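Every protein chain but one is kept in place in this view of the complex.
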Amino acid sequence: MTVRTEPVMAAALPKAWSAWQATGVVALLVIAVIVPFAVSSFHLLQLTMVVIYAIALLGLNILTGYNGQISLGHGAFYAVGAYTMAILIERAGMPYWSIVPVAGIVCFIVGFLFGLPALRLEGHYLALSTFALAVATPQLLKFHALEKWTGGVQGTFVPGFAAPLGLPLAWDQWLYLFSLGIAAALFFFAWNLLRGSTGIAITAIRDHPIAAKTMGINISLYKLLTFGVSAMYTGIAGALGALVAQFVSPDSFTIFLSLSLLVGAVIGGVASIFGAIFGALFIQFVPNFADQISKAVTWAVYGLFMITFMYLMPNGIAGFLKVIGERLRRRRNS
Amino acid sequence: MSALLELKGVNAAYGQSQVIYDLNLSVADGGITALLGANGAGKTTTLRTICNMRVRCSGTITFAGKKIDGLQTEDIVRRGIAHVPDGRGTFVHLTVEENLVLGAYSRRDRAAVAQDMERVFGYFPRLRERIAQQAGTLSGGEQQMLAIARALMLRPRLLLLDEPSFGLAPLIVQEIFRILNRINTEDGVSMLLVEQNANLALSLAHDVYLLETGRVVLNGPAAQVRNDDSARRAYLGY
Partner (left out) sequence: MDTFLHQLLSGLANGGIYASIGLALVMIFQATHHINFAQGEQAMFSAYIALTLIQAGVPYWAAFLIALAFAFIAGVAIERVVVRQFDNAPVLAVVVVFLGMLFIINSLAGWLFTYNVQAFPSPFPVGLGSKFLSAHEIGMIGVTLVTLAVVYAFFRFTPLGLAMRAAAQNPEASRLVGIRVGWMLALGWGLAGAIGAVAAIMAAPIVYIEPNMMAGILLYGFAAALLGGINNPWGAAVGGFIVGVAENLAGAYVVGTELKLSVALVIIIVVLVTKPAGLFGRTVVTRV
């Protein structure tokens, strides 16, 4: 299962934006900032999760979409981030905001190390290894030798805090804005990373490893770094997710989470930065929607949605929009 | 002699790029027609169009008086057109015997199949020696022989051959062409032969078509083309 996307995707490296694209992004940000004051706290919680999933999916997308290394186990990195947050608040008493970068670094290292054996494993073998990682994660978290830190089967509570600097915000409102700020920074960083020579190297390794090698790209190093950065993104998302859930337990990080992340990344659109946002919206809202359609067979409805989306948009939502955009442009030019 | 295969006004394309333009071509019943031309002239595409192998086409193709354009590859083959594609299309992981059995897959006349197997070994005795060997381990010449033998197992009325001389030593090529001639005269199998080696093709074929960028620029009996100095020099380069 070498992830070889269409040649069109090779050209999908983020380029400099046109004026209206930039305007669109700014408008989106403004709306995103206004939202917490306009919606109920339940909807706000959902939107916070969309922001967090978007970060996690971007991480997975960098690895699977841009670098062609499939991961069925990113839930594990999400879990490591979440537990880092929970443990450092509870046991070390560190302030939550300072733990976010720590969780990122921890996950970078874990990802980098997991990438070492993964260097020798391609396609389906990597899929199996990451799948195994995902299956093993809850078992390891329950493992009694680690119970002192992880809280074992019971899990650990994560407290809420007040908004800083005396801002007149509830904790959930602040947490939303906090996550949004981090997401914006991480998206900007990824955009910068992927449009430069690093991005070319990463995608060259996906599309043509041998050619990439002859061009002098250090494939192993790049693959490891990509694994690390990818895990870092997903881990930061996990740390923020722990703050939202106010609770971590092994059963929140089953294989289902990993598979959801992969589904989100693919349906959003691989090798696309905005694909992460579409994917996050999908995995957050479509299950709810499916639940409204049928309580009895919610997941069957969800599965149908997945298959239908892939049938109509085999390159994901971002890929679909890109084709539409190009068609409109061609029509305007002719 | 009546035409066994007839193409009328055929256009063919891969996706958006058209390769063949308004092609009219026929293969006489019992005859050998050669299709010559440079790389990229559309020779292979012509064969693929006849068998409907991932080519979009318009126009009509008739075989033994019946329309076959638009049929599935499998059904075209089952009407008696055996195609030896470029790259030979043998099953490299299967044995020689399994390849031959597969050649007769669509036939139900068990006894006749066994006879044909013997006859094919008569043409290519070397295949009998290699009967249990994996096809992928055969030499290039043997693989080409296997490909032709496999095609014959269909008991076809028409054989489409895509550059049977490609990449083979001259002696082997001569042997193969001698056998093709026997297959034509003894079994009455008609052939449409694609070749880059014009001299070789002209020695075997009865009729010749010359393709240039997807269009027929010359056609006629092989003997005539062989003796037409200007045509030879202009198109065949010798």
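Note that the chains take the letters A and B in the order they are written out, and that residue 1 is the start of every chain.
Basically, a residue touches a chain if its C-beta (ideal position, glycine included) is under 8 Å from a C-beta of that chain, and two chains touch if they have at least 3 such contacts.
On a predicted model such as this, the values are computed, not experimentally measured, just so you know.
When you scan A:W174, A:F278 or A:Y302 for touch with the missing chain, the hit is A:Y302. In the complete assembly, the contact with the undisplayed chain comes from B:T90, out of B:T46, B:T90 or B:S165.
The residue touching the chain not shown here, chosen from A:L45, A:L128 or A:I200, is A:L128. Of the listed residues B:C51, B:V96 or B:A198, the one in contact with the hidden chain in the full complex is B:C51. By the touch definition given at the top, chain B reaches the unshown chain through residues 51, 53, 72-74, 77-78, 82-83, 85, 89-94, 98, 101-103, 105-106, 150, 154.
Although one chain is not displayed, chain A still touches it through residues 1-6, 64, 70, 117, 120-122, 124-125, 127-129, 131-132, 135-136, 139-140, 142-144, 208, 210-211, 255, 259, 262-263, 266-267, 270, 296-307, 309-311, 314-316.
Simple rule for what comes next: only the chains that are shown with their structure count from here on.
Here the CA centre of chain A is 54 Å from the CA centre of chain B.
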